[in-house]
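Worksheet: one structure, shown below.
Note that this complex is displayed minus one protein chain, with the remaining chains in position.
Entry: subunit A
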Amino acid sequence: MAGPETDAQFHFTGIKKYFNSYTLTGRRNCVLATYGGIALMILYFKLRSKKTPAVKAT
């Protein structure tokens, strides 16, 4: 099981240092980013549907 002591064996640079599927931190950040992305999508579609009316006024 990956832990803080095994995370040290991976040497990533750039964005991969924070978003990868090998280290504990990377995996956690990917999971949080996925949930955040889903939440943003839901928020976007909720707010968008309020602006567009069902029937256009003539």
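The rule is short, and it goes like this: a residue touches a chain if its C-beta (ideal position, glycine included) is under 8 Å from a C-beta of that chain, and two chains touch if they have at least 3 such contacts; residues count from 1.
Methods note: contacts and distances are computed from a predicted model.
Visitor: For the chain not present in this complex, what protein name does its UniProt entry give, out of "ATP synthase subunit a", "Palmitoyltransferase", "Ribosome biogenesis protein BOP1 homolog" or "Auxin-responsive protein"?
Guide: Missing chain, per its UniProt entry: "ATP synthase subunit a".
Visitor: Pick out the residues on subunit A that sit against the missing chain.
Guide: 2-3, 21-22, 24-25, 27-28, 30-32, 34-35, 37-38
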